[in-house]
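Here is the structure we will look at, set down as structure tokens.
The complex appears here without one of its protein chains, the remainder shown in place.
After this line comes subunit A, so read on.
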Amino acid sequence: MSSHPPLVQTRKPGESSFCFLLVMGSLYLFWQAYKISGFSELSSPGAFPLAASATMVLASCIVFINTLKRPAAEGVRFVYHCFPPIVATIMALILIYSVVLESLGFILSSFAFLFITIQFLYRRSVLTTLSITLLALVVVYTVFRLVFQVVLPEGIVPEREILSSIKSLWR
């Protein structure tokens, strides 16, 4: 379900490390919050961040201790059950897409991203994947770029020139 993931009674692989990282991260943020204005005044810019980060430290410590108390789950492996190759691959694809989005431009990078991920996850013929990709891209481009005038990264495709030449054809 969406908001309340069930808390299992056994400890998943990587859970204690994750909780430990949360403790360390919270301590770091507490230190950063302290650096804003120290423990000077209740109305200082650092007062609220200090309170929030202190709560994080306290809560993460409780969670970490409780996690350590739970027995480790048997027969569950991190690479298969928590971070399977399919998730890692998709995360990598999203990362590459985000990196090349500005340089390649929205049209090319989104086309490549959609085509590869749909082909990878849906596993149908190239023609089917191509048609779905093109249809989705046209809809998203029309709604965002043409209707709502959201300036999407142009990259190497001279979009503006193409659009203005199409407009001039209508005139």
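Going forward, a residue touches a chain if its C-beta (ideal position, glycine included) is under 8 Å from a C-beta of that chain, and two chains touch if they have at least 3 such contacts; residues count from 1.
Throughout what follows, contacts and distances are computed from a predicted model.
The chain absent from the displayed complex carries the UniProt protein name "C4-dicarboxylate ABC transporter permease", chosen from "C4-dicarboxylate ABC transporter permease", "Xanthine dehydrogenase YagT iron-sulfur-binding subunit", "Response regulator" or "Peptidase M48-like protein".
If you put the hidden chain back, the residue from A:Leu27, A:Leu101 or A:Val157 that touches it is A:Leu101. Interface note: of A:Met24, A:Leu68, A:Val143 or A:Ile156, the residue touching the hidden chain in the full complex is A:Val143.
Interface residues of subunit A facing the missing partner chain: 1-8, 12, 14-15, 18-19, 22, 26, 29, 32-33, 36-37, 41-49, 52-53, 55-56, 59-60, 62-63, 66, 82, 84, 86-87, 90-91, 94-95, 97-98, 101-102, 106, 110, 113-114, 117-118, 121-123, 132, 136, 140, 143-144, 148-153.
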